[in-house]
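With one protein chain withheld, the remaining protein chains of the complex are depicted in position.
Every chain is named by a letter (A and B) in the order it is written, and numbering of its residues begins at 1.
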Amino acid sequence: MSYQWDFSGVWSRWDILAVGLLNTIKIAAVSIVLGIVVGLVLAFLKLSPKKYLSAPATAFIEFYRNTPPIIHFFWFYYALPVLANISLDPFVAAVLALSTQSGAFYAEVFRGGIVSIEKGQWEGGRSLGMRHSQLMRRIILPQAMTRMFAPFVERSFELTKTTALASTLAYADLLYQAMRVNSETFRPLEVYTTIALMYVVLLVTASTLSRIAEARLTAYR
Amino acid sequence: MNEPILRVTELNKKFGEHHVLKGIDFSVEQGERVAIIGGSGSGKSTFLRCLNFMEMPSSGTVSLDGKEIGKPAGKNGERRYPESELCLVRERVGMVFQQFNLFPHMTVLENAMEGLLTVKGMKKEAARDLAVKELDKVGLADKHDAYPGRLSGGQQQRVAIARSLAMEPEILLFDEPTSSLDPELVGEVLVVIRKLAEEGRTMLLVTHELGFAYHFATKVIFLADGVFHEVGTPAEVLKNPKQERTRAFLNRFTEFAF
Partner (left out) sequence: MNYQFDFGLILQSLPVLLRGLLVTIELWIPSILIGLTAGFFLSLARTSKSIALRAPSLFYIELFRDTPVLIQLIWFFYAFPIIIGVQLSPFTAALLGLALNTSAYSAEIFRGGIQSIALGQWEGARALGMRNSQILRRIILPQVFKRMLPAFTNRAIEVAKMSSLASVLSVHELMYQGRLLSSTYYRPLEILTTVAVIYFILIYPGTWLSARLEKRLAAKA
(Lines give C-alpha, C1' and ligand atoms only; values in the text may rest on other atoms or scores of the structure.)
Protein backbone atom coordinates (compact mmCIF):
# COMPACT_ATOMS: atom_id res chain seq x y z
CA MET A 1 0.00 0.00 0.00
CA SER A 2 2.90 2.35 -0.64
CA TYR A 3 1.31 3.77 -3.75
CA GLN A 4 2.50 7.25 -4.64
CA TRP A 5 -0.44 9.33 -5.75
CA ASP A 6 0.50 11.63 -8.58
CA PHE A 7 -2.08 14.04 -9.91
CA SER A 8 0.35 16.10 -12.04
CA GLY A 9 -0.63 14.30 -15.25
CA VAL A 10 -4.29 14.95 -14.60
CA TRP A 11 -3.65 18.56 -13.63
CA SER A 12 -1.73 19.33 -16.78
CA ARG A 13 -4.63 18.03 -18.86
CA TRP A 14 -7.38 19.83 -16.99
CA ASP A 15 -8.59 21.41 -20.24
CA ILE A 16 -9.47 18.00 -21.69
CA LEU A 17 -11.55 17.16 -18.63
CA ALA A 18 -13.16 20.61 -18.67
CA VAL A 19 -14.40 19.96 -22.20
CA GLY A 20 -15.76 16.63 -21.01
CA LEU A 21 -17.56 18.22 -18.08
CA LEU A 22 -19.15 20.85 -20.33
CA ASN A 23 -20.25 18.18 -22.79
CA THR A 24 -21.74 16.15 -19.95
CA ILE A 25 -23.71 19.17 -18.76
CA LYS A 26 -24.76 19.96 -22.33
CA ILE A 27 -26.07 16.50 -23.13
CA ALA A 28 -27.83 16.28 -19.76
CA ALA A 29 -29.53 19.65 -20.21
CA VAL A 30 -30.71 18.93 -23.76
CA SER A 31 -31.97 15.49 -22.76
CA ILE A 32 -33.81 16.80 -19.70
CA VAL A 33 -35.65 19.41 -21.79
CA LEU A 34 -36.58 16.92 -24.52
CA GLY A 35 -37.38 14.30 -21.88
CA ILE A 36 -39.89 16.66 -20.27
CA VAL A 37 -41.64 17.08 -23.63
CA VAL A 38 -41.73 13.32 -24.21
CA GLY A 39 -42.87 12.78 -20.61
CA LEU A 40 -45.71 15.30 -20.81
CA VAL A 41 -47.05 13.78 -24.01
CA LEU A 42 -46.83 10.26 -22.58
CA ALA A 43 -48.43 11.28 -19.28
CA PHE A 44 -51.45 12.87 -20.93
CA LEU A 45 -51.82 9.92 -23.30
CA LYS A 46 -51.69 7.54 -20.38
CA LEU A 47 -54.23 9.56 -18.38
CA SER A 48 -56.65 9.47 -21.29
CA PRO A 49 -59.73 7.30 -20.80
CA LYS A 50 -59.42 6.23 -24.44
CA LYS A 51 -57.69 2.88 -24.60
CA TYR A 52 -56.14 3.43 -28.03
CA LEU A 53 -54.28 6.40 -26.58
CA SER A 54 -53.35 5.04 -23.18
CA ALA A 55 -52.29 1.51 -24.23
CA PRO A 56 -49.43 2.52 -26.58
CA ALA A 57 -48.19 5.01 -23.98
CA THR A 58 -48.20 2.29 -21.35
CA ALA A 59 -46.33 -0.08 -23.66
CA PHE A 60 -43.71 2.57 -24.43
CA ILE A 61 -43.22 3.40 -20.76
CA GLU A 62 -43.02 -0.23 -19.69
CA PHE A 63 -40.54 -1.09 -22.40
CA TYR A 64 -38.16 1.63 -21.30
CA ARG A 65 -38.57 0.93 -17.61
CA ASN A 66 -37.76 -2.73 -18.09
CA THR A 67 -34.69 -2.62 -20.31
CA PRO A 68 -31.17 -1.38 -19.48
CA PRO A 69 -30.24 2.11 -20.71
CA ILE A 70 -27.12 0.92 -22.50
CA ILE A 71 -29.20 -1.05 -24.95
CA HIS A 72 -31.09 2.10 -25.90
CA PHE A 73 -27.83 3.86 -26.67
CA PHE A 74 -26.65 1.03 -28.90
CA TRP A 75 -30.02 0.57 -30.49
CA PHE A 76 -30.30 4.21 -31.50
CA TYR A 77 -26.71 4.40 -32.67
CA TYR A 78 -26.40 1.09 -34.54
CA ALA A 79 -29.88 -0.31 -35.18
CA LEU A 80 -32.03 2.73 -35.93
CA PRO A 81 -29.79 3.93 -38.80
CA VAL A 82 -30.15 0.49 -40.42
CA LEU A 83 -33.92 0.57 -40.02
CA ALA A 84 -34.46 4.15 -41.14
CA ASN A 85 -31.55 4.30 -43.54
CA ILE A 86 -30.05 7.40 -41.94
CA SER A 87 -26.86 8.06 -40.07
CA LEU A 88 -26.75 9.53 -36.59
CA ASP A 89 -23.79 11.10 -34.86
CA PRO A 90 -23.09 9.94 -31.31
CA PHE A 91 -24.55 13.09 -29.75
CA VAL A 92 -27.90 12.76 -31.52
CA ALA A 93 -28.12 9.02 -30.85
CA ALA A 94 -27.29 9.55 -27.18
CA VAL A 95 -29.81 12.38 -26.83
CA LEU A 96 -32.48 10.21 -28.45
CA ALA A 97 -31.72 7.38 -26.04
CA LEU A 98 -31.61 9.63 -23.00
CA SER A 99 -34.67 11.72 -23.74
CA THR A 100 -36.97 8.84 -24.69
CA GLN A 101 -35.81 6.88 -21.68
CA SER A 102 -36.13 9.76 -19.23
CA GLY A 103 -39.42 10.69 -20.91
CA ALA A 104 -40.79 7.29 -19.90
CA PHE A 105 -39.80 7.93 -16.30
CA TYR A 106 -40.89 11.57 -16.29
CA ALA A 107 -44.30 10.47 -17.59
CA GLU A 108 -44.80 8.42 -14.45
CA VAL A 109 -43.64 11.34 -12.32
CA PHE A 110 -46.11 13.72 -13.99
CA ARG A 111 -48.97 11.27 -13.94
CA GLY A 112 -48.29 10.34 -10.32
CA GLY A 113 -48.30 14.01 -9.34
CA ILE A 114 -51.65 14.62 -10.94
CA VAL A 115 -53.39 11.55 -9.54
CA SER A 116 -51.99 12.25 -6.08
CA ILE A 117 -54.11 15.39 -5.73
CA GLU A 118 -57.03 14.66 -3.41
CA LYS A 119 -60.55 14.24 -4.76
CA GLY A 120 -61.62 17.15 -2.55
CA GLN A 121 -59.58 19.58 -4.64
CA TRP A 122 -61.49 18.57 -7.75
CA GLU A 123 -64.75 18.89 -5.88
CA GLY A 124 -63.84 22.25 -4.39
CA GLY A 125 -63.17 23.63 -7.84
CA ARG A 126 -66.21 21.98 -9.39
CA SER A 127 -68.49 23.30 -6.67
CA LEU A 128 -67.55 26.82 -7.77
CA GLY A 129 -68.52 26.01 -11.34
CA MET A 130 -65.00 25.59 -12.75
CA ARG A 131 -64.49 23.66 -15.97
CA HIS A 132 -62.13 20.70 -16.21
CA SER A 133 -59.52 22.73 -18.08
CA GLN A 134 -59.72 25.62 -15.61
CA LEU A 135 -59.45 23.25 -12.69
CA MET A 136 -56.46 21.52 -14.21
CA ARG A 137 -54.66 24.78 -14.88
CA ARG A 138 -55.48 26.72 -11.71
CA ILE A 139 -55.92 24.09 -9.01
CA ILE A 140 -54.51 20.69 -9.91
CA LEU A 141 -51.32 21.38 -11.87
CA PRO A 142 -49.91 24.06 -9.54
CA GLN A 143 -50.22 21.66 -6.62
CA ALA A 144 -49.13 18.62 -8.60
CA MET A 145 -46.04 20.50 -9.73
CA THR A 146 -44.77 20.98 -6.20
CA ARG A 147 -45.33 17.28 -5.53
CA MET A 148 -43.60 16.27 -8.74
CA PHE A 149 -40.59 18.38 -7.97
CA ALA A 150 -38.63 15.98 -5.77
CA PRO A 151 -39.14 12.87 -7.93
CA PHE A 152 -38.48 14.97 -11.03
CA VAL A 153 -35.14 16.11 -9.65
CA GLU A 154 -34.30 12.56 -8.65
CA ARG A 155 -35.02 11.34 -12.19
CA SER A 156 -32.96 14.15 -13.64
CA PHE A 157 -30.02 13.13 -11.47
CA GLU A 158 -30.39 9.58 -12.72
CA LEU A 159 -30.37 10.92 -16.26
CA THR A 160 -27.26 12.98 -15.60
CA LYS A 161 -25.47 9.91 -14.33
CA THR A 162 -26.69 7.87 -17.29
CA THR A 163 -25.08 10.37 -19.69
CA ALA A 164 -21.80 8.58 -18.88
CA LEU A 165 -23.01 5.83 -21.20
CA ALA A 166 -22.65 8.23 -24.13
CA SER A 167 -18.92 7.57 -23.80
CA THR A 168 -19.53 4.08 -25.19
CA LEU A 169 -20.61 5.76 -28.44
CA ALA A 170 -17.40 7.84 -28.38
CA TYR A 171 -19.21 11.03 -27.43
CA ALA A 172 -16.67 13.27 -25.70
CA ASP A 173 -18.32 13.43 -22.27
CA LEU A 174 -16.46 13.50 -18.99
CA LEU A 175 -15.88 9.75 -18.86
CA TYR A 176 -14.71 9.57 -22.47
CA GLN A 177 -12.29 12.43 -21.92
CA ALA A 178 -11.04 10.71 -18.78
CA MET A 179 -10.26 7.61 -20.82
CA ARG A 180 -8.26 9.81 -23.16
CA VAL A 181 -6.31 11.33 -20.29
CA ASN A 182 -5.77 7.86 -18.89
CA SER A 183 -4.35 6.58 -22.14
CA GLU A 184 -1.86 9.45 -22.13
CA THR A 185 -0.87 9.35 -18.45
CA PHE A 186 -1.39 5.69 -17.46
CA ARG A 187 -2.70 6.95 -14.15
CA PRO A 188 -6.16 5.31 -13.91
CA LEU A 189 -6.45 5.68 -10.16
CA GLU A 190 -5.91 9.44 -10.23
CA VAL A 191 -7.92 10.02 -13.41
CA TYR A 192 -11.00 8.00 -12.50
CA THR A 193 -11.01 9.17 -8.90
CA THR A 194 -10.84 12.75 -10.13
CA ILE A 195 -13.81 12.45 -12.45
CA ALA A 196 -15.80 10.54 -9.84
CA LEU A 197 -15.30 13.48 -7.51
CA MET A 198 -16.21 15.89 -10.32
CA TYR A 199 -19.52 14.05 -10.65
CA VAL A 200 -20.06 14.29 -6.92
CA VAL A 201 -19.44 18.04 -6.99
CA LEU A 202 -21.72 18.46 -10.01
CA LEU A 203 -24.58 16.54 -8.45
CA VAL A 204 -24.21 17.96 -4.95
CA THR A 205 -24.26 21.47 -6.42
CA ALA A 206 -27.34 20.66 -8.47
CA SER A 207 -29.05 19.07 -5.48
CA THR A 208 -28.35 22.11 -3.30
CA LEU A 209 -29.82 24.40 -5.94
CA SER A 210 -32.85 22.18 -6.33
CA ARG A 211 -33.42 22.14 -2.58
CA ILE A 212 -33.47 25.94 -2.52
CA ALA A 213 -35.93 25.97 -5.42
CA GLU A 214 -38.11 23.36 -3.72
CA ALA A 215 -38.24 25.37 -0.50
CA ARG A 216 -39.54 28.36 -2.46
CA LEU A 217 -42.04 26.27 -4.36
CA THR A 218 -43.58 24.74 -1.26
CA ALA A 219 -43.55 27.88 0.89
CA TYR A 220 -47.30 27.67 1.44
CA ARG A 221 -47.19 24.44 3.39
CA MET B 1 -97.25 29.24 -2.92
CA ASN B 2 -93.98 30.07 -4.64
CA GLU B 3 -92.59 28.11 -7.53
CA PRO B 4 -89.71 25.99 -6.09
CA ILE B 5 -86.24 27.04 -7.27
CA LEU B 6 -84.93 23.51 -6.99
CA ARG B 7 -86.96 20.40 -7.67
CA VAL B 8 -85.93 16.76 -7.62
CA THR B 9 -88.06 13.98 -9.04
CA GLU B 10 -87.61 10.20 -8.76
CA LEU B 11 -83.96 10.60 -7.83
CA ASN B 12 -82.07 7.32 -7.68
CA LYS B 13 -78.41 6.78 -6.95
CA LYS B 14 -76.63 3.46 -7.11
CA PHE B 15 -73.00 2.71 -6.39
CA GLY B 16 -72.63 -0.57 -8.24
CA GLU B 17 -75.07 -2.95 -6.53
CA HIS B 18 -75.60 -0.59 -3.62
CA HIS B 19 -78.85 1.34 -3.97
CA VAL B 20 -78.23 4.50 -1.91
CA LEU B 21 -81.11 6.81 -2.87
CA LYS B 22 -84.44 5.26 -3.76
CA GLY B 23 -86.70 7.46 -5.83
CA ILE B 24 -86.64 10.71 -3.89
CA ASP B 25 -89.04 13.57 -4.69
CA PHE B 26 -88.20 16.88 -3.16
CA SER B 27 -88.34 20.63 -3.75
CA VAL B 28 -86.95 23.78 -2.17
CA GLU B 29 -88.57 27.18 -2.25
CA GLN B 30 -86.95 30.57 -1.99
CA GLY B 31 -85.90 31.30 1.60
CA GLU B 32 -86.37 27.74 2.87
CA ARG B 33 -83.81 26.25 5.19
CA VAL B 34 -83.76 22.47 5.15
CA ALA B 35 -81.86 20.37 7.68
CA ILE B 36 -81.21 16.78 6.62
CA ILE B 37 -80.47 14.32 9.42
CA GLY B 38 -79.92 10.60 9.50
CA GLY B 39 -77.43 7.90 10.51
CA SER B 40 -74.11 7.37 8.79
CA GLY B 41 -74.56 5.56 5.49
CA SER B 42 -78.18 6.70 5.24
CA GLY B 43 -77.40 8.52 1.99
CA LYS B 44 -77.87 12.06 3.29
CA SER B 45 -74.55 13.34 1.97
CA THR B 46 -75.03 11.56 -1.32
CA PHE B 47 -78.43 13.22 -1.66
CA LEU B 48 -76.96 16.66 -1.11
CA ARG B 49 -74.08 15.94 -3.51
CA CYS B 50 -76.50 14.95 -6.24
CA LEU B 51 -78.04 18.42 -6.12
CA ASN B 52 -74.91 20.13 -7.49
CA PHE B 53 -73.73 17.03 -9.35
CA MET B 54 -70.75 16.17 -7.19
CA GLU B 55 -72.37 12.78 -7.64
CA MET B 56 -74.18 11.98 -10.86
CA PRO B 57 -77.72 10.72 -10.25
CA SER B 58 -78.28 7.22 -11.63
CA SER B 59 -81.75 8.26 -12.73
CA GLY B 60 -84.32 10.95 -12.05
CA THR B 61 -84.17 14.66 -12.70
CA VAL B 62 -82.94 17.76 -10.97
CA SER B 63 -84.53 21.03 -12.14
CA LEU B 64 -83.42 24.54 -11.41
CA ASP B 65 -86.07 27.26 -11.90
CA GLY B 66 -88.27 24.73 -13.68
CA LYS B 67 -85.57 23.77 -16.17
CA GLU B 68 -84.42 20.14 -16.15
CA ILE B 69 -80.66 19.67 -16.08
CA GLY B 70 -79.04 17.40 -18.64
CA LYS B 71 -80.57 15.44 -21.48
CA PRO B 72 -82.15 11.99 -21.44
CA ALA B 73 -79.74 9.25 -22.51
CA GLY B 74 -80.44 5.55 -22.31
CA LYS B 75 -83.65 3.78 -21.42
CA ASN B 76 -83.46 3.55 -17.62
CA GLY B 77 -83.94 7.25 -16.99
CA GLU B 78 -80.21 7.87 -17.28
CA ARG B 79 -79.15 11.31 -18.35
CA ARG B 80 -76.14 12.87 -19.98
CA TYR B 81 -74.79 16.01 -18.39
CA PRO B 82 -72.68 18.35 -20.55
CA GLU B 83 -69.94 20.07 -18.61
CA SER B 84 -71.11 23.56 -19.55
CA GLU B 85 -74.54 22.93 -18.06
CA LEU B 86 -73.11 21.50 -14.84
CA CYS B 87 -70.83 24.50 -14.46
CA LEU B 88 -73.84 26.82 -14.67
CA VAL B 89 -75.69 24.82 -12.00
CA ARG B 90 -72.71 24.82 -9.69
CA GLU B 91 -72.28 28.54 -10.15
CA ARG B 92 -75.80 29.03 -8.80
CA VAL B 93 -75.74 26.27 -6.18
CA GLY B 94 -72.81 26.68 -3.81
CA MET B 95 -71.39 23.95 -1.59
CA VAL B 96 -69.48 23.86 1.67
CA PHE B 97 -67.71 20.55 2.33
CA GLN B 98 -66.95 18.59 5.45
CA GLN B 99 -63.24 18.68 4.61
CA PHE B 100 -63.31 22.35 3.50
CA ASN B 101 -61.51 21.55 0.22
CA LEU B 102 -59.71 24.88 0.22
CA PHE B 103 -56.92 25.34 -2.29
CA PRO B 104 -53.74 25.04 -0.21
CA HIS B 105 -51.52 26.82 -2.74
CA MET B 106 -53.58 30.02 -2.59
CA THR B 107 -53.97 32.55 0.18
CA VAL B 108 -57.29 33.03 1.93
CA LEU B 109 -58.09 36.01 -0.26
CA GLU B 110 -57.06 34.18 -3.44
CA ASN B 111 -59.27 31.26 -2.45
CA ALA B 112 -62.26 33.56 -2.12
CA MET B 113 -61.42 35.29 -5.43
CA GLU B 114 -60.76 32.15 -7.48
CA GLY B 115 -64.30 31.42 -8.61
CA LEU B 116 -64.95 35.06 -9.42
CA LEU B 117 -61.85 35.28 -11.60
CA THR B 118 -62.06 32.00 -13.48
CA VAL B 119 -65.76 31.23 -13.54
CA LYS B 120 -67.37 34.66 -13.54
CA GLY B 121 -64.50 36.24 -15.43
CA MET B 122 -64.45 39.27 -13.16
CA LYS B 123 -61.71 41.90 -13.09
CA LYS B 124 -59.21 41.51 -10.29
CA GLU B 125 -60.23 44.65 -8.41
CA ALA B 126 -63.94 43.85 -8.47
CA ALA B 127 -63.27 40.27 -7.41
CA ARG B 128 -61.08 41.45 -4.59
CA ASP B 129 -63.74 43.85 -3.29
CA LEU B 130 -66.35 41.15 -3.27
CA ALA B 131 -64.04 38.57 -1.67
CA VAL B 132 -62.99 41.06 1.01
CA LYS B 133 -66.62 41.77 1.81
CA GLU B 134 -67.43 38.09 2.29
CA LEU B 135 -64.31 37.45 4.34
CA ASP B 136 -65.33 40.34 6.59
CA LYS B 137 -68.71 38.76 7.02
CA VAL B 138 -67.25 35.46 8.26
CA GLY B 139 -64.89 37.34 10.55
CA LEU B 140 -61.59 36.76 8.76
CA ALA B 141 -60.69 40.30 7.75
CA ASP B 142 -57.26 39.86 9.34
CA LYS B 143 -56.33 36.61 7.54
CA HIS B 144 -56.33 37.65 3.88
CA ASP B 145 -52.73 36.74 3.20
CA ALA B 146 -52.55 33.58 5.29
CA TYR B 147 -52.41 30.18 3.59
CA PRO B 148 -55.14 27.72 4.60
CA GLY B 149 -52.59 25.33 6.09
CA ARG B 150 -51.84 27.89 8.78
CA LEU B 151 -55.45 28.29 9.91
CA SER B 152 -57.52 26.36 12.44
CA GLY B 153 -60.24 24.07 11.13
CA GLY B 154 -62.92 26.55 12.13
CA GLN B 155 -61.17 29.37 10.30
CA GLN B 156 -60.67 27.18 7.23
CA GLN B 157 -64.35 26.32 7.15
CA ARG B 158 -65.26 30.01 7.39
CA VAL B 159 -62.96 30.73 4.43
CA ALA B 160 -64.74 27.98 2.51
CA ILE B 161 -68.08 29.60 3.33
CA ALA B 162 -66.79 32.98 2.16
CA ARG B 163 -65.45 31.41 -1.03
CA SER B 164 -68.86 30.00 -1.75
CA LEU B 165 -70.73 33.18 -0.75
CA ALA B 166 -68.58 35.31 -3.05
CA MET B 167 -70.16 33.51 -6.00
CA GLU B 168 -73.53 34.89 -4.83
CA PRO B 169 -75.25 31.52 -5.12
CA GLU B 170 -79.01 31.22 -4.99
CA ILE B 171 -78.81 28.07 -2.89
CA LEU B 172 -76.13 27.01 -0.43
CA LEU B 173 -75.46 23.36 0.36
CA PHE B 174 -73.68 22.48 3.60
CA ASP B 175 -72.32 18.92 3.76
CA GLU B 176 -71.66 18.24 7.46
CA PRO B 177 -69.75 21.51 7.79
CA THR B 178 -68.75 20.95 11.42
CA SER B 179 -68.13 17.19 11.48
CA SER B 180 -64.37 17.38 11.07
CA LEU B 181 -63.89 20.21 13.54
CA ASP B 182 -62.66 20.04 17.12
CA PRO B 183 -65.65 20.54 19.46
CA GLU B 184 -64.52 24.01 20.60
CA LEU B 185 -64.39 25.23 16.98
CA VAL B 186 -67.89 24.12 16.00
CA GLY B 187 -69.52 27.20 17.47
CA GLU B 188 -67.75 29.80 15.34
CA VAL B 189 -68.88 28.07 12.16
CA LEU B 190 -72.46 27.65 13.33
CA VAL B 191 -72.60 31.34 14.23
CA VAL B 192 -71.73 32.21 10.64
CA ILE B 193 -74.34 29.83 9.25
CA ARG B 194 -76.97 31.30 11.60
CA LYS B 195 -76.11 34.76 10.33
CA LEU B 196 -76.76 33.59 6.79
CA ALA B 197 -80.09 32.15 7.93
CA GLU B 198 -81.06 35.54 9.32
CA GLU B 199 -80.40 37.04 5.90
CA GLY B 200 -83.09 34.77 4.54
CA ARG B 201 -80.84 32.70 2.29
CA THR B 202 -81.99 29.41 0.83
CA MET B 203 -79.92 26.67 2.39
CA LEU B 204 -79.69 22.91 2.77
CA LEU B 205 -77.71 21.51 5.66
CA VAL B 206 -76.67 17.94 6.32
CA THR B 207 -75.72 17.76 9.98
CA HIS B 208 -75.41 15.83 13.21
CA GLU B 209 -75.92 19.00 15.27
CA LEU B 210 -79.57 18.38 16.12
CA GLY B 211 -79.82 21.35 18.45
CA PHE B 212 -78.61 23.66 15.75
CA ALA B 213 -80.91 22.06 13.20
CA TYR B 214 -83.85 22.74 15.50
CA HIS B 215 -83.17 26.47 15.65
CA PHE B 216 -81.87 26.85 12.10
CA ALA B 217 -84.28 25.00 9.90
CA THR B 218 -87.71 25.72 8.52
CA LYS B 219 -87.98 22.07 7.54
CA VAL B 220 -86.29 18.92 8.82
CA ILE B 221 -85.90 15.70 6.86
CA PHE B 222 -85.00 12.39 8.46
CA LEU B 223 -83.36 10.21 5.84
CA ALA B 224 -82.93 6.48 6.35
CA ASP B 225 -82.21 3.64 3.93
CA GLY B 226 -82.30 5.99 0.96
CA VAL B 227 -85.82 7.36 1.50
CA PHE B 228 -87.31 10.34 3.35
CA HIS B 229 -88.64 8.65 6.45
CA GLU B 230 -90.10 11.73 8.02
CA VAL B 231 -90.46 15.33 6.87
CA GLY B 232 -91.84 18.24 8.84
CA THR B 233 -91.12 21.33 10.90
CA PRO B 234 -88.27 21.10 13.40
CA ALA B 235 -90.77 20.80 16.21
CA GLU B 236 -92.63 17.97 14.48
CA VAL B 237 -89.64 15.88 13.50
CA LEU B 238 -87.24 16.57 16.36
CA LYS B 239 -89.69 16.97 19.27
CA ASN B 240 -92.65 14.80 18.33
CA PRO B 241 -91.52 12.31 15.72
CA LYS B 242 -94.29 10.13 14.39
CA GLN B 243 -92.09 7.31 13.12
CA GLU B 244 -90.56 4.71 15.42
CA ARG B 245 -87.37 4.80 13.35
CA THR B 246 -86.98 8.55 13.86
CA ARG B 247 -87.54 8.22 17.58
CA ALA B 248 -84.88 5.52 17.86
CA PHE B 249 -82.42 7.71 15.98
CA LEU B 250 -83.09 10.73 18.19
CA ASN B 251 -82.84 8.64 21.37
CA ARG B 252 -79.29 7.67 20.55
CA PHE B 253 -78.42 11.35 20.55
CA THR B 254 -80.03 12.09 23.89
CA GLU B 255 -78.79 9.00 25.69
CA PHE B 256 -75.97 10.81 27.44
CA ALA B 257 -77.64 14.19 27.69
CA PHE B 258 -77.65 15.85 31.09
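Assume contacts are C-beta pairs under 8 Å (C-beta built on N, C-alpha and C of every residue); 3 or more make two chains touch, one makes a residue touch a chain.
All of these numbers come straight from a predicted model, not from anything done at the bench.
Looking at the complete complex, one finds that the omitted chain is in touch with A.
Residue A:189 is the one among A:18, A:189 or A:209 that touches the chain missing from this view. Per the touch definition above, the residue from A:42, A:109 or A:175 contacting the chain not shown is A:175. Even with one chain removed from view, chain A keeps its contact list with that chain: residues 1, 3, 62-63, 65-71, 74-75, 78-79, 82-85, 161-165, 167-168, 175, 182, 188-189, 191-193, 195-196, 199-200, 203-204.
Quick note on the criterion: only the chains that are shown with their structure count from here on.
Taking each chain's centre as the mean of its C-alpha atoms, chain A lies 47 Å from chain B. Every residue of chain A that touches chain B in the complex is listed here, in rising order: 120-121, 123-132, 134, 138-139, 142-143, 146, 220-221. Contacts from chain B toward chain A in the complex involve residues 52-54, 83-84, 86-91, 94-95, 97, 99-106, 114-115, 118-119, 147, 149, 160, 163-164, 167.
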